[in-house]
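The complex is shown incomplete by one protein chain, all other protein chains being positioned as in the whole.
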Amino acid sequence: MSEDYTTHEYDVVIIGAGGAGLRAAIEATRAGASVAVICKSMLGKAHTVMAEGGAAAALANKDPRDSWQTHFRDTMKGGKYLNDWRMAEIHAKESPDRIRELEQWGAIFDRTPDGLTNQRNFGGHTYPRLAHIGDATGLELIRTLQERGIHTGMEVFMEYTVRHLFKTDGRLSGCFAYNRVDGSLHVFKAKTTVLATGGITRCWAVCSGSWEYTGEGHALAYWVGAEMGDMEFVQFHPTGMIWPPSVRGILVTEGVRGEGGMLTNSEGERFMFNYVPEMYRDEFADTKDEAMDWVNSIVADETPTARRPPELLTRDVVAKAINSEKEAGRASKHGGAYLNISWRPEEQVKKKLPGMYHQFKELAAVDITKEPMEVGPTAHYVMGGVKVNPITQESTIPGLYAAGEVATGLHGANRLGGNSLSDLLTFGKLAGQYAAEAAAGVEDFADIDAIEIERVVEETLAPLSREGGENPAKVVEDLRNMMQEKVGIIRQGHQLLEALDDLEAFRKREEVTSPGGTRIYNPGWHQALEIGAMIDISKMCALAALAREESRGGHTRLDFPTPNHKHWGKINSVIVLNTAGDMELSHVKYPPITDNLKELLDADDLHEEEE
Amino acid sequence: MGFTAKYMVGRHWTKNAGLRRMGEKIPLPMKKGFGTTDRVDAWWKGPSAMAFYLGIMVVYATWRGFMEADFWIFADFGRSAGEQTMAIESNGSHVLSPLFSPLIVPDEHSWMPEALWWLSPAMFILIFPAGFRGTCYYYRKAYYRAFFQNPTACAVGKPWNEYKGETGLLIVQNLHRYFLYAAIAYLPILSFDVYLSMRFEGGNWGISVGTLVLLLNVIMLAGYTFGCHAFRHLVGGGANHWTGKSGPTLRYRMWKMSTWFNERHKEWALYSLLVVMFADFYVYACTDAMFGWTDYMLWGGI
Partner (left out) sequence: MTDDVTFRVFRGEPDEEGVPTGEMVDYTVEMDEGMVVLDVIHRIQAEHAPDLSCRWNCKAGKCGSCSAEVNGKSRLMCMTRMEDIMEETPENTPVVVKPMQAFPLTKDLVSDVQWAYDLNKTIPPLKGPDEMDWKFDQIEADRVQEFRSCIECMLCVNTCHVMREHQLFDEFAGPRFFVRLANLEMHPMDEENRLEMIKDDYGIGYCNITRCCTDVCPAGINITDNAIIPLKERLVTEYYDPIAMIAKKIGLR
């Protein structure tokens, strides 16, 4: 062995310290397992901190009409019925308790007048459902879980990147990681492993994700042979900042619209009234007056009787509407739309949306209490990911679990705002619980193939010894621009084909990047290592998008602009690395939904007559 | 380009390039020693101005206090010179300088032992307001910075290597609350002084400029006192529960009120000090022939 590495042994190794990872760690330690949490950045800095609006759970504190059944229905409808209904059911039923227990761990959500956890309106949710704290709910979540977690005995390996998962006799046996700070190398042996690595949106030039969102979790699972589902479905959040250029993509919470924010085009028209899809027509206001009635009751803290404003349509609809307005030449000054909350009193805006107020004030020199914001779509979330057992969260590889954004199933073709925070709590908990349970049944740590370790070590150190190649930052920049252009919010067959070719060219460039420097905290080296994962997940996305010849949720094809309920509306894509080493795409159906759950859905949406 | 780091020389500052040699190995923290910092703003302005302001105030108050003492340095100015400058008297009304209120003259008419008769009335009265301000959380910041350089300004090197903060001798700062109790007692006393300035012989009422000065002084001191951190704690901040059966409790409302003043505590602290000194100066100027000021009657008073 040319390079030293340290070997660690833990019952459960959790990769990722965002909401799902920490929630899994809390549950696994509670079950008595020894737990290691490995994360790319420092504890408490994970991408979950960026979540703003809230966590959806049918607590019915704010509107007593709410129930898990309605939440289930909303989630399925928002996901255009491509969701794993079993996960949607578990999520709707269990998320209220996941929120309640957070409060006992120290979370301080905003209160109702009765002193209970307050709930906010969000796109696609029939009732006010999002537990929140101003517009910094993600921070509250991660801090709460962090503070709970550090007292449970989990061990945290901060600023480590996992490069590879090991399989021994078909079962996951551990992972390889390197320490980003000192460049040391580590092998973690684990009885079970939980992937909680979040998403992939850093593959697009305009995104709301941080550098962490390079999708290594998705790639690790794919490389080890797990089935990946729904990779064509990427959510473009309708409201990201668009000006100045350096902040392009930073999220503007949906909470702005939940609090009465209005979208207008360059002509001052509230264009969302023109984009209400058929399936939502009964539920949304068709006049400004009715929309205003709804907002007024929200401001007055009353239960609204009017229908909600069309700004609160699901994210896919709003994002595409802003895009269409731009295509029609009615874009705002810098190519987006105007979002205006300044009609509400200054104090209320500052109280309800303090983060947004500061973000615009400090980054764009815009006072949102006085002038409108400029917003545009930004790559925000990937619905696709590791296919898991809906109850245990185990992937198709025994011993490998996945939870949160890296897993797929709950959100179908489009995620509702607020469902991701409750997703990671609900399924993070289940993943931790079942991973610990399974680990308890495993006698001993499996041996890991030394040759495989050696190969991974070599790959990991390779960029440092390369010379004269490109700066990895440049390759990443070009890749992101390519994805934005060819696999963006609106897709076309020929562009997707081009993208697949381009990705092969990027692979060649990736192989010869040379970051220079040493192993000590070398961002160039780290970036050089990330590109491989980015290329593979970009390819998964393009491949699945090319196959799906329809438009649905987070996947829109200019050449197939309408949904095809009969065929595509019933099947989900699956990608797997086949034995020949190729990316293989197929399509499968979830088991038929049970009758009692089916009754909760809108019969009109199901299009069964077409079968 | 290749990826060995290419260190470029700045285009904008080349004429200063010799000031700091490049490539020299330097340890971090590189800034050790008094006044060293990377800050580019005028960080020394604030503490210097504060030292100047507080210095003048302290010197003035001390001088005025001693002026009325039977003390040899001040014999030519003070009480022994035969003229008192503590209060403007007119037709039975008193505009009493706040530095001397409540007026307890240590002499044969008081309960004071003879050994203390030389004291100025200000000197034992001033202990309380001076103590209140001296232990005030705002003034502590101001003088730790301005006088003790502990620190002079944020991220600026200090002259001291040892530090005990308020754990050593300065643990006495925790007595702030007692001075608060005294300061609260002063408010009715000073209000009474306002009343005295309006009562004239034969039960007549009147308002002079001096009355308004004293009134302003009471208002300023009240604003300063209500925003006191100890006051804010005592009225409601010490509680974690603020909700009663019928909504927010009185303690919450008091806390909220105190919070409003507390957010402007700095301003109340600095301006109220100025007003106290001005009130005293006004009385002094109206009673000392050297200035020749008169306390104008605005209404009544005859």
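When the chains are written out, they are named A and B in that same order, and each has its own residue count from 1.
Definition applied: a contact is a pair of C-beta atoms (placed from the backbone, for glycine too) under 8 Å apart; a residue touches a chain by one contact, two chains touch by 3 or more.
This one's a predicted model, so the numbers in the text were calculated from it and none came from an experiment.
K.L.:
Using the touch definition from the top, which of A:Ser95, A:Thr264, A:Asn471 or A:Ser551 touches the missing chain?
P.N.:
A:Asn471
K.L.:
Using the touch definition up top, pick the residue from B:Pro151, B:Gly210, B:Gly223 or B:Gly301 that touches the left-out chain.
P.N.:
B:Pro151
K.L.:
With the full complex in mind, choose from A:His358, A:Arg455 or A:His567 the residue touching the hidden chain.
P.N.:
A:His358
K.L.:
Please output the residues of chain B touching the missing chain, sorted low to high.
P.N.:
Counting over the whole complex, chain B touches the hidden chain at residues 3, 5-13, 15-16, 20, 22-31, 37-41, 137, 140-141, 144-145, 150-151, 154-155, 157-158, 160-161, 163-167, 170-171, 174-178, 229-230, 232-234, 237-238, 240-243, 248, 252, 262-263, 265.
K.L.:
Going by the touch rule given at the top, which residues of chain A touch the chain that is not shown?
P.N.:
41-45, 47, 49-50, 97, 100-101, 103-106, 108-111, 114-118, 133-134, 136, 138-140, 143, 147-148, 150-151, 156, 158, 181, 210-212, 243-247, 250-251, 354-355, 358-359, 362-365, 471-474, 477, 515-518, 520-525, 527
By definition in this document, only the chains that are shown with their structure count from here on.
K.L.:
CA centre of chain A versus CA centre of chain B: separation in Å?
P.N.:
Computed from C-alpha means, the inter-chain centre distance equals 55 Å.
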